[in-house]
Every structure is written in C-alpha cells, then in structure tokens.
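Missing here is one protein chain; the remaining ones are kept as they sit in the complex.
Each chain gets a letter, A and B, in the order it is written, and its residues are counted from 1.
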C-alpha cells in the first residue's frame, strides 16, 4: 500500500488565486469566520438534541443520512443495499457498516471537486482531527477513529452544537408532528436554541402518497372538521400557532411549481371539497396547492411567520427506486420553473405589503437574472433565498450572486441556508458560503466597484445580520 | 457624525485583477476612452435639447426619472409617494424634494455592487466633482451642491451634450408624436445631432391600454383611413418617412414575445379588421403584433430603417402599482422568450436579404448561446443588440460576450446601447460598456486566443465603428 496522502484544509481555500484579490478575501473572511452560525432552514432531527444520545458509527452518521453522497455512488452502479440504506418498509440489507464504509472510501474519488468532498473533508479534518485523505487504504483507520470519537461526550449532539457555535438551528416538521422533541429540548434547561418550522406539504399536496391519511390525522390533532374549507384553514392556524410556540418563525412550502392562486371564496371552497374527497385531477391538485400558498400568505400577515417557497422539483423521479426505498433517496430532479406568471396572484394580493416576507428559492438557475432578481428588486414582500440544493456548491453560490446582484442587490437576499440533514456538515457548509461571499466581494473590491469597508460590512450582513432579520430571529 | 468617506473613481475599475491582464485592458481602454459617444437607442426627452432649460434639482434630475433607482428603494418598503414619484393621474405627493433625496441617500447602501451605484457615482464624481460618498451624512451637501450646479450654464442639456462628447443621440417616439421638439432642435442651429426612432407599439399592440385612442389619433395625424388594413399600412409608411426626415435611422418594437407571422394578405386583412374593431382575443392580439413585425421588415427594405426588436417583458406586472402610478415604474418583469420558432416567419421571408438589418435583443439570457448567437451567426439580416435593461450590468455584459462569441462572433453584434432616460448617466454607461469589453478582450489576449493588435481593433469596432455601421449613422 502506498504512503497515506495528507489531508489538508488550506486557510485560503475558495479564495481567488490572484494575490491582491486573495488578500482582500482573507481580510473580509477574517471579519466573519468566527461569527455564530444562524441556520434558519434545515432538516436535522430534533430528537438528537432532545435525547442527546451518541451517534452510532461513521457509516450511520455520515453515509446513511446523506443522499448527496449515496446518489453519486449509486450513479456509478453501487446498489443502495450494499451501503445499508434503509428501505421503504423499514428493513435494511444485512451489510456490515464497516463494509459499507469501505465501499464509500474506495470510491471517494468520485466526489472530487464536488461540494460533498469539501464538506466531508472539513468534517474529517475539523471535527475528527483526521490528517490523511480518505481512500481504500485509510478506510478502516477512518472508521475506527470516527466511531471511537463518537462515543466520547464531546461528540454528543449538544456538545457539537455548542462547539459549532450555533446560535440558532431550525428544523422542519409536518403539521402532524406534535413537536414533542422540541418540547423536551425546551424543558431540558439546555440553552441551545433549536426551533421548528411549519412544513404543511403532506396536508396541502393532494398528490402526496399519504395525503388522505394525513388529512384525517390533521383533523384528529386539531379537533377541527378538516373536511370543510373553513375547518381546514382553522386547523392550519391552530398548528401554526403551536409551531410558533415552539419557536417557529417560518413556514416552508415544497411544491412542484411556484403556482399561486387567488380564487373567489366559493371556488376555493368547492375546489377544497373535491380535493378532500380524493377525486381531484392533476390540474385541480395544482390549483389547490396554488390557492393554499395564498392562504398561507394571508395567515402570515396575521401571525408573522415568514413564508418560504421551495418549488421546482420532480420528486421521486425513479419509479423503481421509490417503490423499494421511498422518498429522499437522491432521485429528485429539478425542473424548469416559472415565477413571473406563477407568483402573480399572490403578489397581486399581498406583494406590496412590507409586513409580509416571502422568501423564494429556485432549482432553475435560468430564473435568477430573468425573473427572481427583478421580482425581488421590486416587490416589498419578496426576498431571495440562497443557492439551493443542487446549486449550493461554490460554483452555484457564485452564479447566484453574479446573476441576482444587478437587479436584486445584496439586500433583497437573506444570507445562507444549509438545508441539511447532515448535522456535522453544518459548520463546513456555512464556512463555504462565507468564503464564497467573501471571494465574490473581493472581486468587486479588486475591480474597484466597491470600497473594502463597504464589502466588510456586507460580509457581516450576509453571514449574520440578514438571516436574523429576514427570518425575524 | 463620522468622517465623510472619500468617493473615488479608480482608473482601473472593472479591469481584471491579475496585473498582466489588467495592463492589457488598460492599453485597450486607452484606445477607446476618449472616442465620441454613439447612442443609437435611448429614452431621453428631446424637449431637454429643444428648450435647453436648466434641470430643477438633484431629486428631479437623478431620482424621479430613474426607475432602476426607485424600484430598489420600493423593494425595501419605501413608498413611491415618499420619493415624490408622479402618479398616473399626474398628481404628486407633497413631499419636499430634499426630503426625498435624504431618503435616497440614507438607503444608498442598497445599491452596493449594482450598476446604479456605478453610474451614479460616476455622475457624482465626473459631472459634479463630488469627492465624498453619498450617505445620510452627506445627503444635504450633495443636494445643495448638485442643485446649485444645475443652475449654471455648463449644466444645461446642450452644454452637457457637448461635454459628454456625444456624436449622436437617438430618442424614441410614438407615431403619434409630431416630433416638434426634434424640429425645434434642427431649426435652432445647434449642431448637436439628436435624432428620433420610430416606436409604433401604441398603434400596434391591441392590448395597450390606449390602443383605440391611439389608432384614432393615428388616422387624424396621417389623414389615412387607418381602419382599413391598407390605410393602416400607408399611415405607418407616412410616419416612418416623417421620422426619417427627423433623422431616424431605426424603428423599435417592444412586444411581449418575439413572435412574427407572415399571413396571406386576406387573413392579415381580416385579422386587422377584428383588431381595429376592438374585439380581438389575446391570441389574435399576439398574431397581429407578429404580423406587423413582418410588415415592418418589408417597409424597412423600402425605406432603409434598421429594425430593433425588444421582446420578452411582462409589462406592468404589479397591478396595484400600475393603477396608482401607471407605466414604467420598475414593475416590468422579464419572461422566458423563444426566438428560434418565433422569428422563423419573418426570417423565412426576409432573413437571407443582406439589405435588411434586424437587431434583436433579449431579457432571457438563456437564449444567448442557444438561440440568438446561432441565428445571428447564420442569417445575413440578423444582428444582436447588446445586453439589455436588467442585464446591462458588468456581469450581464460579460455573460453576453461570453455566451454569444462562439457562434455569433463579435461582428454580428452592434456595440452598446445605453437605453436610458437618465441623461447624465450616458457617459457612465458607455464607459462601463467600453471597460467591460476591454476587460473581456484582455482576457482573450492574456490567454493567447487573440493578438493584442486584433483586440485593439476590436475595441474600437465595438465602441464606435459597429454601432455607426449597424444603425447606418
């Protein structure tokens, strides 16, 4: 076996190569490197912070929950069963977690240049203190080292939360979640600020595979007759209030499109009745989701919750994989997305109201300069979420800034979201975002489009001030 | 109050940071920095040059007419009434112009990194000699200094025109405009070359809110029976000739899409009759606009006017704002735009004729490499207008070059358009365009894709020779 290769995290990573611009980036980054992390949108599991149990091993922690990672392995012919990914029915292949780790390690070259390699190397180096590169040769040493570390108190969820300097972490829950873990966290006396966010898709999307069951449960939980339009809306209001009581400051909506609607009350009622009975067509389902977005905006004006819209994904594109492994297995695919027409009904009703805050995201980068920046650079209620999901690599973040700056400026954006299930990667992701923003600002300064003191103020705004303000934290 | 921050215009702004490439950019820019300005497409008011009256104050000159500026302020919750923007009915809030200026100044940070900040800082520094940055602290000094300067003879429109070294400035008028200001300019003996351009949208777009009234007026002005297809076309020919007599060398067409049509004469006639009666559907209105584009191309072959097509904007997207404040208030939004199918009818008829010159623009950058450059790199009649409106920032100009070069080359493009109502920003805008082109060429030279003598020739072509040739000036 060859000599182990050194794993290095260069202090100037992601900064421009040109020495003058690099020096500027370094100074800007110096202003933000140590700022606390604001994570207003993500998918970590609140039970981690409620129970504070140790993570089991390297594979369970870093491989199993990270669909960015196993989708790439799968694309090169590695079966999900060979990695031990849980199946839809809850069963798992009997693969040894160490064997899964070795398979991952010996294919780690597949991630060269991708954000996953950056995030993982950051975790290896900074969280676990590893100093050799991951490959087939180092796989076992990695597995043993990480798995051993996880048994130590300093690697429990709350200790990592503190070590990561997280000032706020939002999780995302369905209206059907009783928020017990959040209640436990609050009751525990631990001062870490973990809040929820209201994600009502299962009771909003008639095409969700569990819509009927979810609707029934929605009624049970709220005690409302959710089969009437008024009862359904009251149930939302009730759960939103319960979420706000558990710290939520935002809602989140993951629809196939950005369509909104503003139907007359009678039509909305009739549409709901059809949807609730389970007989809606695809077009009716789309119209219903569209109408609910506008209803949610109306509720936000009352309860103050910030509204996030995450449209444009063809969920569960791989029919066979969905059947065997279920949702969120790396088989969601971005689609072309329209905003200018889609958002108009909602904006016509509420877009001019500066008390409302709607944060829009996209998986269709062609809309950054064409639709989203012009919309956000005009409507008081509209803000742009950061480069998202398939686009939160350095290149995608750079394109976001480069394509939204002219019409949207910096101040109609809301800072970074890590949007992750991979808890340990949170510092890595925020670090990448801060570095890319500093590199982008350094380019503007080095080309004399902005003075360095302005860029320094902006760097802090983007890393810390804007997310707090946008999400009312 | 803190020490005023210095306002600086760095001589190397917008040039690449790498010293070798920067030196090339500097040499290339040296060839073009002092060339006269050719402004073949814009929206300044010809009455300024006819009457040569002093501009009133800083707010009236720099804030009120610039929807790039007040749209950004509006997006952050500042009411248009608080800035004194005129309403649709001509009334205005009673806001003091100085108070409006202070509001603008204290929010000037919103423009960091945007083209507006570059253009405005250029105006402040070069036109008014200001040397501190605009902010809340300097707002009054700015207001007083600019307002005082405007009373001096050297700041009257014609003096600025000369100082700006403008060789030609085109304005844009409707067929209903009698071009009196243009006639006055010509009669005045002042040698400044201000010409008009023929923009017939109000009598071409059946969905324009003033279409019926415009059509009636079109008939009065021309003495033609514009309610017959032949009379309507004769009226266009007559007004085009009148515009050409006032120096026009081009027409301009701002349609929602790039659709063209080439209907048989009978169908065109029947369509027109329906449109003229006011009963056309949305599809018929679209088809009518499409047909008129092809008719305009036919007329261009006769009278030699260069044809500009500016498609792809959803005008007046904000219904409530449109109701209160009317058109051109920063609420127009770009849309996805097709060219390959849309332009085919016109190109099938005239695209192979090198005597015709059709300059196409886009607000949908995804068409640069995919549609526009391939079309312009093949059809003799087709040329590409520069990065436009939402895309005329340095990043947008760079993307235009980078995405049109391979298939379109440089010589199927037509140089820069400032397209502005903001007269004082014209030198700033042309300077930005020249700098970005020189930076782009410097990259090609520094990567050994072109010799510097070729780049130097190109720099002059792009800044001066191509616009004169493309617009037949």
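Note that in this section a residue touches a chain if its C-beta (ideal position, glycine included) is under 8 Å from a C-beta of that chain, and two chains touch if they have at least 3 such contacts.
It should be emphasised that the depicted structure is a prediction, and the values quoted were computed from it without experimental measurement.
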Option from B:16, B:311 or B:467 whose C-beta touches the chain left out: B:16
Among A:341, A:366 or A:469, the residue in touch with the chain that has been omitted: A:366
Candidates A:24, A:179, A:259 or A:331 - the one touching the absent chain: A:331
Contact partner of the left-out chain, one of A:29, A:111, A:243 or A:272: A:111
Hidden partner chain, touching residue among B:51, B:326 or B:380: B:380
Absent chain, residues of chain A that touch it: 5, 8, 10, 12-18, 71-72, 74-77, 109-115, 117-118, 133, 314, 317-321, 330-336, 363-366, 390-396
Contact set of chain B toward the excluded chain (per top definition): 16, 18, 20-21, 338, 340-341, 344, 347-348, 351-352, 354, 366, 369-371, 373-380, 382, 402-403, 405-412, 443-444, 446-451, 453-454, 457-458
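Here is the rule we go by: only the chains that are shown with their structure count from here on.
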Distance between chain centroids, defined by C-alpha means - chain A, chain B (Å): 40
